[in-house]
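A short worksheet on the structure shown next.
What you see is part of a larger complex, with each chain still in position.
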Amino acid sequence: MAANRILAHHGVLNAYGHISARDPDDAEAFYLSRSLSASQVGEGDIMRFDLEGDAMADDRRAPYVERFIHAAIYAARPDVHCVLHAHTEEILPFTITSEPFRAVIRSVSDIGVEVPRWDIRTGFGDATNLLVSTIEHGRDLAATLGGHSMVLMRGHGFTSCGPSVLRTVSTAVNLPRNARVLLAARQMRGPVVAMSAAEMASVSGVSGRDLGPDSPAARRGWNLWLAEVGLDGAE
Amino acid sequence: MAANRILAHHGVLNAYGHISARDPDDAEAFYLSRSLSASQVGEGDIMRFDLEGDAMADDRRAPYVERFIHAAIYAARPDVHCVLHAHTEEILPFTITSEPFRAVIRSVSDIGVEVPRWDIRTGFGDATNLLVSTIEHGRDLAATLGGHSMVLMRGHGFTSCGPSVLRTVSTAVNLPRNARVLLAARQMRGPVVAMSAAEMASVSGVSGRDLGPDSPAARRGWNLWLAEVGLDGAE
């Protein structure tokens, strides 16, 4: 719940967009809210799905249409424990042009050197409604994602994933910032200096340690974000 | 009333700008607020007009100068049940240049492949005050609109229309977003990929069904917007 609220506050999630977590006790299942705006999700709204995107335990509440994004990525990527799908405005221009979305600030090192671009038109033709509304769409997206941790979706948004909710949220909160900085830099003199693979590895390695539940740096950001959405002390 | 408040909250309507609905019981009449800022419109402020733009039932309250926009479009387009006129800032740059305003995100599919541009100077010369202040101005605008669902107005704003208030508002809320994404994309490498006609038809077809009063997706956005303007539970 906290992740939904934080991402809504930072403008990453709006009325549409969702975050899920793999069931820590069952790698073949994941948790995702029923169809609700992120800022309105509460504890009681979480549903459990299998890796085909079907609700488990005969839960008949209305799910998100695009739950197949999550299902297909958890199926393809055992290392992934959190999946985020969003339509963040600042990312959208990169989905409809050939401008590479590169990490230029250290807080998004987890996205890696390359962020692939997926166009539903390539695999499913020119008459879709752009939504990932079947498990086949989801698998095609997961194939383009490959071993990366973020994939752009043309005219639609992006999907990112990571080894934990904290890592995925921490990176996502900074994605709009990285996008705005890149856009501004494009209008300035000289080539844009992106982070190198070695720098990213170094940051992500450090972050990996730093972002454990007890590191002061991780707690510092997370506590501020909780306070901003009125959830001090909660998880 | 809810439509006025939602559009004001999203920055689509400001002190000037208005939305109307055709009378469901009389195709020759429509409802529109008296001359008020959108954020201040209440139930008691709604007036009824005929398709010449004259107030009905001897209502002598001050109407919007530009009520003729609504009258002329309802007269020309039997399929239209809602008309919106606004001066949304993000749209204005497209009205004073030759940059096409194209749908690049699925949430504005209803605007269609082409959005025509109207300049009052073309039909009425170089000394108008730019306002659609007569039924003749309104008819000229409606002629440029033709069968489209949105028309840009040079140095002034835009007018959009649709089959229902919900459809028109849902699209309008996303117009500033589409405009900002397009502007940013213009500054990036490579051509901009817009939505295709088939994709738009597919989205609008789905939306048509989805945006019925009981669809979870339509309710999700609408409920969030109502909550944001403090009208939870109201219509």
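The chains carry the letters A and B, assigned in the order they are written, with residues numbered from 1 in each.
Going forward, contacts are C-beta pairs under 8 Å (C-beta built on N, C-alpha and C of every residue); 3 or more make two chains touch, one makes a residue touch a chain.
Just so it is clear, the structure is predicted and the values come from calculations on it, not from any experiment.
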Homomeric complex, total chain copies (2 given): 4
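Following the convention adopted for this analysis, only the chains that are shown with their structure count from here on.
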For chain A placed onto chain B, the superposition rotation in degrees, Cα atoms, nearest 5: 90
Chain A residues within the chain B interface of the complex: 15-16, 35-37, 39-40, 62, 65, 87, 89-90, 92-94, 96-99, 119, 121, 126-131, 154-156, 183, 186-187
Contact set on chain B toward chain A in their complex: 104-106, 177, 180-181, 184-185, 187-196, 198-199, 201-203, 205-206, 216-217, 220-221, 223-225, 227
